[in-house]
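Before we start, here is the structure in question, set down as structure tokens.
A single protein chain has been omitted from the complex, and every remaining protein chain is retained in its original position.
Going by the order they are written in, the chains are A, B and C; count residues from 1 in each one.
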Amino acid sequence: MADAQTFETETRARPLWGGPPPGWRARIYLIAFEAETPAGRLFDKVVIAAILLSVCVVFADSIPRLHARWARQFLFAEWGFTALFTAEYALRIVCLRQPWRYAKSFYGIIDLLAVVPTYLALLFPAIHVLIDVRVLRLLRIFRVFKLTAYIAEYQQLAIALAASRRKIAVFLASVVLIVVVLGSLMYVIEGPTHGFTSIPVSIYWAITTMTTVGYGDIIPQTPVGRFVTSLMMLLGWGTLAVPTGIVTSEIALHRGRGPESLDRATRGAIGLSPAPPCTACGEAEHLPRARHCHACGAHLPRPAEAEPEPSR
Amino acid sequence: MADAQTFETETRARPLWGGPPPGWRARIYLIAFEAETPAGRLFDKVVIAAILLSVCVVFADSIPRLHARWARQFLFAEWGFTALFTAEYALRIVCLRQPWRYAKSFYGIIDLLAVVPTYLALLFPAIHVLIDVRVLRLLRIFRVFKLTAYIAEYQQLAIALAASRRKIAVFLASVVLIVVVLGSLMYVIEGPTHGFTSIPVSIYWAITTMTTVGYGDIIPQTPVGRFVTSLMMLLGWGTLAVPTGIVTSEIALHRGRGPESLDRATRGAIGLSPAPPCTACGEAEHLPRARHCHACGAHLPRPAEAEPEPSR
Amino acid sequence: MADAQTFETETRARPLWGGPPPGWRARIYLIAFEAETPAGRLFDKVVIAAILLSVCVVFADSIPRLHARWARQFLFAEWGFTALFTAEYALRIVCLRQPWRYAKSFYGIIDLLAVVPTYLALLFPAIHVLIDVRVLRLLRIFRVFKLTAYIAEYQQLAIALAASRRKIAVFLASVVLIVVVLGSLMYVIEGPTHGFTSIPVSIYWAITTMTTVGYGDIIPQTPVGRFVTSLMMLLGWGTLAVPTGIVTSEIALHRGRGPESLDRATRGAIGLSPAPPCTACGEAEHLPRARHCHACGAHLPRPAEAEPEPSR
Partner (left out) sequence: MADAQTFETETRARPLWGGPPPGWRARIYLIAFEAETPAGRLFDKVVIAAILLSVCVVFADSIPRLHARWARQFLFAEWGFTALFTAEYALRIVCLRQPWRYAKSFYGIIDLLAVVPTYLALLFPAIHVLIDVRVLRLLRIFRVFKLTAYIAEYQQLAIALAASRRKIAVFLASVVLIVVVLGSLMYVIEGPTHGFTSIPVSIYWAITTMTTVGYGDIIPQTPVGRFVTSLMMLLGWGTLAVPTGIVTSEIALHRGRGPESLDRATRGAIGLSPAPPCTACGEAEHLPRARHCHACGAHLPRPAEAEPEPSR
């Protein structure tokens, strides 16, 4: 039990909801939240299958030809899935020590969003369109990435992205600035008669151009506009090199290393719980596997001891 | 002979079909499957020329103007190529010890697909459309990459891709998730009146947008839709950096190294036969050039000895 | 005071306008140009908010539906912002020792462009279109990048781009050459009847194709033209690898290093003041943290001593 908690603390975010209470609820907890036991893995597989099937039903229901013919069946299936997800949500709530914390967490909200739209559509048929929020159920599959054999790959990508996030922010801010200035310029050059009906529309066009998407719904028609567009395309093409370079050098740097190569803030940003600070000298940076403080040599508290459940 | 087998074992996948039987069939084998002899190289060149020519005929036959004028000649040429490929297939079957294994292998099926559609079209003219399967003949040219002077480049690329395949799988799963969620969102925002006729169509549109293809057949027209689209384009643009970073860092890591830098599973994934495990202690990971087990020091079996032909 | 100047000299371009005169004007200087004090930070935040709001007003005013309804309100807001920016410009001028240098600097001109168009539109209503120059106000936000916590990221990106600028120039020159030659070729192949109305238009089309934007407003229609286009697309696709490779290897090289890894010309190009030359032997290349000349061992002047304010 303690070992499972240690593993969990080191590889995933420690659950905010404080883990399971003892007794039969602990057994439900192991099934619903952990994938260490056969029952837990089966539970995960059933939930994933239900998610995928329910999303397929949402897809099929949106196709006019299929809706015309199978609308009743789709409705029955939808209520079946909603019942299943409601039961799952109830199970998760019931087995936790602090269900309210779970309900407010990211996955708690996603789990709730999986069932609420169907009930709402029953009460207020007018907001039928909200029902497509059900596609967000797919986000629940992400939960599984953290539990599978792909955790190392998931972590490496997350680490590289987290480590580059500040550079990418600076880069994106510059791109937005360029796009706004050049979009406004093209609004002046081409004007509403050529499809650049307002500055926001021109900025939308500038983004389609600089990202090389190029729908072709709005097109420069004056010689000057085409010249500016040519420069923008070359600029956008060259600029693409920058985020690639940032992410590549981060991936190259962090490959083969675990999360301990990250500083505290970055580890927090990708959902890795920071190790507890040394109780003797307060030193905060330790390798997760460290048993002694590297600064003063004192015995380090084990994560489960450092954050005792009841005190939360 | 033993040397040729050793070379073959180390640089390519050992043929599943157990190599040639002795006698005249061994000579045919050397010509049809190996490129070590002048006759073998000539055989390869003739087959490649026939493949390219037959594909050109398929191309030309699909152009209405050429079909109207030369349909008869194209038909004659097609039967000529089919006869040639049938003879080649018979030769390959006849010279093998275990022809059935070859027939079930990847190249065996491709070789069969090169001739079957023409015969089928004779029996059932209705399935005329299947005849374009003949273009798959081109896949047979890939066989040659493994035999030529480009084998080192082929291997380096294959190694880099194979080593990144798990990270790319995680990345693609995330992209599919994002595309599905954003495509559904745009279906809600824009709706069928603006061309987003169903959720699958919206997802198709989301993929054309995030990969920066941007056909322009479906286009957002509401201000909110254009705003979401702008975010999607910037996101897709930035995301492109991730697979590039993954592959780049793998290529940089593996350049100049041979396949022995890979673990067992990766080597299998790119068609490199894993070295046989140590007969003394069972240790499976050895460098291909290793003569002694690194774990127990026992003499390692040579590949040709470890996998004797008759026992297959 | 001296410390602040040293910091400023090393991390940003030393202000060309020679810093503040003593007295109350120095206090205004600290608020208007520095972000070290709470008042300075508040000043920055107010100015940024005003910039963003005024740009939003320009955007909204360009949308016909909003303009029809709120034109008066937008005009009042515009005059309010113009008054605010005029006051800010006056403050900046008044607190400087050499206001003329500031007025001629990049940010001085941008600051002026933020207010002049509105006054001009009052005098000459005909040049109403010039009013969109106001969007350039956004460029003033760049000033903030140099002052914030993102300065390290900003510098690393700027260093990588500055270090690759010569290679990128060679690359762009080659791309322009290819685009011109291939665009002219397509003009000959397709001709005015297929939309390639002149060589400049064909070059514009070649750029949209090779950068993979692909609007689809001009499209090859002859078989030969489509074949050449296919080659161009593959070429453009492969070529994109080159700037990415350049920037990536520079980012990888310079990450973790400060500007001292750059040569003098590159540091100048990204706005880092070069260290003063040795007063004993004239050697110009020194690390910023150097205390002694590496060539003759003489004590190096500290930046603030080497460029005393009054002598400017």
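As a working rule, a residue touches a chain if its C-beta (ideal position, glycine included) is under 8 Å from a C-beta of that chain, and two chains touch if they have at least 3 such contacts.
As the structure is a computational prediction, the values presented were derived from the model and not from experiment.
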Contacting the left-out chain in the complete assembly, out of B:Val181, B:Ile207 or B:Leu234: B:Ile207
Residue of B:Leu120, B:Leu161, B:Leu177 or B:Leu234 in touch with the missing chain, whole complex considered: B:Leu161
Contact with the hidden chain (one of C:Tyr107, C:Phe142 or C:Phe171): C:Phe171
Sites on chain B contacted by the missing partner chain, in the whole complex: 55, 58-59, 62-64, 129, 132, 135-136, 138-139, 141-142, 145, 150, 153-154, 156-157, 160-161, 168, 172, 175, 200-201, 203-204, 207-208, 211-217, 240, 243-244, 246-248, 250-252, 255
Missing-partner contacts on chain C, residue numbers: 166-167, 169-171, 173, 177, 180-181, 184-185, 187-188, 192, 197-200, 209, 212-216, 219, 223, 226-227, 229-230, 233-234, 236-238, 240-242, 244-246, 248-249, 252-253
Contact footprint on chain A, counting only the chain that is left out: 212-216, 244, 248
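In this text, only the chains that are shown with their structure count from here on.
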Chain at maximum distance from chain C, centres defined as averaged CA atoms: B
Rounded Å distance between chain B and chain C, as computed from the means of their C-alpha atoms: 47
Contacts with two or more other chains, residues of chain B listed in rising order: 212-216, 244, 248
